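Certain chains of the assembly are absent from this excerpt, and the rest are unmoved.
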């Protein structure tokens, strides 16, 4: 099955990013294809490479990069939401793509499922 | 249709709102702080029992464990992330935020 | 992978449940709806809970320094987004009538809205 993910909150402040990640890993383990992760609202904050949490904690943006490389999944961030929230190409992680809502429309329509995580 | 709820029922009416729109038979999956709704012995036990007459109720085990909830309301099914995925295989998803 | 061609027409429902201004969810939800509307999808928009307040007439936001957007809901019609549904109970609890809203909507019971949700390919809650 092809599954798209919509993530609407930033890292650390809400659990949404962690749940999305754990769900995506489990879906892939069950043989599904995660087609794309799309970030909206504060969700775009997930793809900043400047993230530098305490060493004993998870690094959420690095984790998305590894996820992206391991499974060939792009992490898309809405461009308008990104510009509001100080995310641009200079701070973008590997695997991150800043794009328009047309991309999201395509993700929402071509997948068998869309699962949303947020606050 | 699978409905997910991620808010504690204390102080937030997302679960109540979800229930008002869910059709009979639609599964309800509680995740994140939403799992507090099925903590055995709390104020929402009877509400969950009422919901169970119309809708199967699931709760995400990793979220229950993270919150130290070992006793849950009778009739609620626990699932791990794999079980969450199985529910998504069977249903379109309505994520109540 | 081409992101624009090959798009199927799907039934997509947007659910707006947040009051305007206190959080951005309803405003950015509206931005998403306006873009999606240009892609010929079968779009409906449902206002539930405090989401109905987004449609309240007479919003004047200059005092808080935030751009108002209530009038933008009127633009949806021009994008062929004509299925605007309002939850009856949410409206009643807030002492509001259809007259108080900036656009024409269809007021529906929760049962009817629940049945519409069941028909959708995709539901996006904002």
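For clarity, chains are labelled A, B and C in written order, and residue numbers in each chain start from 1.
Note that a contact is a pair of C-beta atoms (placed from the backbone, for glycine too) under 8 Å apart; a residue touches a chain by one contact, two chains touch by 3 or more.
A quick note: this is a predicted structure, and the numbers were derived from the prediction, not measured.
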TODO: Taking the file as a whole, write the stoichiometry using the chain labels present.
DONE: A x2, B x2, C x2
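Note that in this section only the chains that are shown with their structure count from here on.
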Task: Centre-to-centre distance between subunit C and subunit B (centres being mean Cα positions), rounded to whole Å - done: 26
TODO: Pull out every residue in subunit B that's touching 2 or more other chains.
DONE: 92-93, 95, 97
TODO: At least two other chains touched by the same residue of subunit A: list those residues.
DONE: 8, 114, 116, 118
Task: Touching residues on subunit B, where the partner in the complex is subunit A - done: 6, 31-33, 62, 80-82, 84-86, 88-89, 92-93, 95, 97
Task: Residues of subunit A defined as touching subunit B within the complex - done: 1, 3, 8, 15-16, 19, 22-23, 25-27, 29-30, 32, 113-119
Open item on the list: Looking at the complex, which residues from subunit A come into contact with subunit C?
Closed with: 6, 8, 40-41, 80-81, 100-106, 108-110, 114, 116, 118
